[in-house]
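Moving on to chain A:
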Amino acid sequence: MMTRNNLLLLALFVVLAFVPQVFTDGYVRHLFIIAFIYAIIASNWNLSLGHCGIFNFGHMTFFGIGVYTAAILTKTTGVNPWLAIPACAITAAISAVIMAAPVARLKGIYVVLVTFAVNQLVMQLVLSQADLTGGAKGLVRLPFLTIGDYSFIRDYKLGYYYLALILLGLSTAFLILVAGSPFGKSLKAVRDAEDYATARGISVARTRISVLVLSAIFTGIAGGFYTVYLRVASPEVFGFSTMSLVLSMVLIGGINSVLGPVIAALALTFASEAMAGIGGFEDARYIVIAVAMILVLRLAPGGLIQILERLMPTGRKPATPTRSPA
Partner candidate 1 sequence: MTPLLDVKDVQAGYGDMRVLHGLSLHIGAEESIGLFGPNGHGKTTLLKTISSLVRPTAGSITFDGIDITGRKPPAIVEAGLIHAPQGNTLFGNMRIAETLELAAFSKRASNGAQKRLDEVYALFPRLAERKTQLAKTLSGGERQMLSIGCALMCAPRLLMLDEPTLGLSPRLKEELGAAIGEISKSGVPLIVVEQDIEFLLSHRPAISGGAWRRRARDRPRERARP
Partner candidate 2 sequence: MDTLLATLVSGLVLGSLYALMASGLSLVWTTLGVFNFAHGALMMVGAFIAWTVSEAVGAGPVAGVVAGTLGAGLIGIVIERLVIRPFYASRNMLLVTAMTTLAVTIILERGAQMIWGPRLKQLPPLVDGEIRLFGNAISAHEALLLVAAPVILIALWRFTVSSKIGRSLRAVGQNQDSAALIGVDVPKAFALAFAISAALAGLTGALLGSIRFITPAMGSEPLTKAMIVVIFGGLGSLGSTAGAAYLIGFIEAFLVLWVGLYWTPFALFLLMILVLLLRPNGIFGKR
């Protein structure tokens, strides 16, 4: 199913593959790497929040679990980072099952409360278990990612750049496949017409658990990669600031779309970094992003992607998601 949005995505990835040829310094590449990681988190969050309509405020838990899985495995038990990163998919998926078990049966505001509380409690767990996690200080100086003698830090992070891009590519392909599958259609049914879905024999509880687990897989891997790349694990990944930054990417990019959050992640990472360069803007940039988030909710609830689609005149109707239960 090559819709116009998927073609755009493909074009975007081709362009991104050539970025390192243009930007040869480590700093710009670093920004792209961080943006790719955020793009993975944001677009996977969208799977539960946008596609299935689960009021999930605990998505960063999966990322944080990935971060600490990789950090503890590589630092404390000396596991090779190449094994530690995929292991994060498993731990993140397990944490998703634990979160999903109560969420599957809850409704409305209680889903918000439980998912958010799980996120906060995992953070407090990490903070309190200082022997294992380093507590508030976190874990530092994790081993480098290498192939043979080649360290990924060399050549101005070229290796990390392509690895991050490949991860984003895999995650995006995975999301498109899930959204296009019969399961993806049942997600929309659960979101838009729960009773109808139940009547058609779709188990709402099972669908919710599955979608949370699916959205955790690449988010956990992204967490593992993030910590191996930065060589630091800190409890900040569970905090309000990171959470609202990624949430703003989902919202500004456009809920329900795969392309939107990816573009928003790129745009916001660079915008945030540019603002950090302005003196005294270290805190103010978060305020700017928070205000942008409120404005988008107020003025353009469909997000960036809807504005883009309106701007690009095409023969057919804009590819906004259908509201009718599939």
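Annotations for the structure displayed:
The rule is short, and it goes like this: contacts are C-beta pairs under 8 Å (C-beta built on N, C-alpha and C of every residue); 3 or more make two chains touch, one makes a residue touch a chain; residues count from 1.
Quick note on selection: all candidates are chains of the complex that A comes from, given by their letters.
What you are looking at is a predicted structure, and each value in this text was computed from that prediction instead of being measured.
Of the numbered options 1 or 2, all belong to the same complex as chain A, but only candidate 2 touches it.
Residues of chain A touching candidate 2 in their complex: 55, 57, 98, 101-102, 105-106, 108-110, 112-114, 116-118, 120-122, 124-125, 127-129, 240-241, 243-244, 247-248, 251, 280, 283-284, 286-287, 289-291, 293-294, 297-298, 301.
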